[in-house]
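See below for the structure under consideration.
Heads up, one of the protein chains got dropped from this complex, but the rest are sitting where they should.
After this line comes subunit A, so read on.
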Amino acid sequence: MIDQARPNDTVTIPYGLYKGPIRITKPIQLVADDPVKIINPTEEEATLTIESDNVSVQGIHIVDKRINSDVAALVIRGDQNFLENVIVETKGIGIQLRQADYNTLHNVQVIGKIKGDGSPTTSTGHNHGAQPEVKPKQTEKAKRGNGIDVRESHHNRFIKNQVTNVEDGFYVENSDRNHLEQNLVTKSRYGYHFMGTSDTTVINNIGMENVTGSQLMESRKLTVTGNQFLKQQKNPGSQGILLITVQDTLVANNTIEGNRVGLYLEQSSGITVKNNLLSLNFIGMQFLASSDNVLTDNQFVSNVIQAQAQDSKNNNLNKNYWDNLQGLDVNGDSRSDLPYEMNPFYLGLTDAVPAYQLFFQAPGFVFLEGLFTNGAGSAIKDATPLMMPSDTVLVESGETSGWGAGILGLILLIGSCSIIYIGVKKS
C-alpha cells in the first residue's frame, strides 16, 4: 500500500497487526484511525524507517523486540517530518534521529520493555570524588537503549512526549537549536542528556525518578526553564540537574524537589540560576570548580543540607531565600545584612576521602562543621539573602492526617500511665 502510494498521498491504514520492517522513501501521510500495531520480525532493520522529507505518521503502535541492537525501532533520516500519537515499545533504542532537521515529534510515547529495575544498580550517575561504578553483571542481558536519540540533527521540536524505563529519555548529541517542551521522562537513567549541544531550549518538562533528571554536558547557550525534576534520589549518583562544563546557560523557574542533590554545577561558568525552587533535596546545591555564575532569587527550602561549595570563585549570589538562614535585617530592606555562607568543609573532606560521606548529618559532624565554619570565611556566600521567601514559595506542610497519630498518641499515653500506675501502686 505504501509502495503504491504516490508522493503527497494520504494512506489510511486499516485496523490490524502488520509485520515490519517498513521503509518510507517519499513524502506521504500515514494515518491510522483504528488501532494499528506493527511488529518487527527482522534482526537488523528498524521497524519503521523514514528516509524522506515531509512524511507524516499518525496513530500507529510499534512493538520491537530486538535486543541490544544499534538500530532503533523507529529511525528518521529526513527533514520536516511529523510524528504524532505514536507509541513505541522497545527493548532497545526507541527513536533515532540521524542528520534529521526540522522534525516534530508530538505526543509520542516510548516505553522501555526491559524488565527488572535495569538501571539504578547498573549505572551510576556522576558523583564527585572517586567513583567506583557499581558493576552490572556481565551476562548476555539485554541493555536498555535511549528513548529518543538525537545526533547531528538540528531545529527539531519535541512536544508532549512521554518516555519511560529507558537508558536516557532524551539523548541529544552534537545537535543545535532543538526545542523540548512538556515532555515527561520517568524511571530512566538520565532524563534529558545533552552532549555538545548549543541553543537548546528545555521548557516545562518533567523528569521523575530517574538517576539524574537532566544531565547537561559540554554544552552552550541552553535555556532550561519551568521544568520539574522530582525524586531523583535512589541512586548514590543521583541529581536533579547536573551541569558539567556548560557555558552561558539560563536555568530558571524550575522546581527541583526531593532529589539526592538538587542542582550540581561542575566546571561551569556563565550560568544564570534564577527563581528556582529547590526543596526537600538531601543536598540542595553543590558547586564544584565553577566560577562566574549568577544565582539570584532562588528558594532553598527544607533541604537536609542547603548548599555546599568548593573551589568556586567569582560567583554572584544574591537575594536567594534560605529557610535555615540566621539572618539579621538592620535597614529594613527585607534582606539580611549577615551573609549566608556555604560550608566547604564536608565537600573538601569527602572529596579527599569519599568514605567519610557516612558522616553525613551525624550529630557530631554537624558539631565539628560548626567549629570549622565560624570565622573561616568560606569562599562562596550569599551576600544579601532574603529574610522571607518571595511569594512563589509553596511547600505545603505535610498532610496532617491527625487522627492516626492522635490515636497512637492516646494509646501511648494510656500505656505509659498505666505502667507508671502499676509500678508505683503498693502491692
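The criterion applied here is as follows: a residue touches a chain if its C-beta (ideal position, glycine included) is under 8 Å from a C-beta of that chain, and two chains touch if they have at least 3 such contacts; residues count from 1.
Basically, contacts and distances are computed from a predicted model.
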Listed names "Aspartyl/glutamyl-tRNA(Asn/Gln) amidotransferase subunit B", "PspC domain-containing protein", "ABC transporter permease" or "Spore germination protein KA", matching UniProt entry of the absent chain | "ABC transporter permease"
Decide which residue listed in A:Q99, A:N316 or A:S416 touches the omitted chain of the complex.
-> A:S416
Contacting the left-out chain in the complete assembly, out of A:Q233, A:S269 or A:S336 = A:Q233
Subunit A residues touching the chain left out here are 121, 124, 127, 129, 131-134, 233-238, 258, 260, 279-280, 282-283, 302-306, 323-324, 349-350, 353-368, 395-406, 408-417, 419-420, 422-424
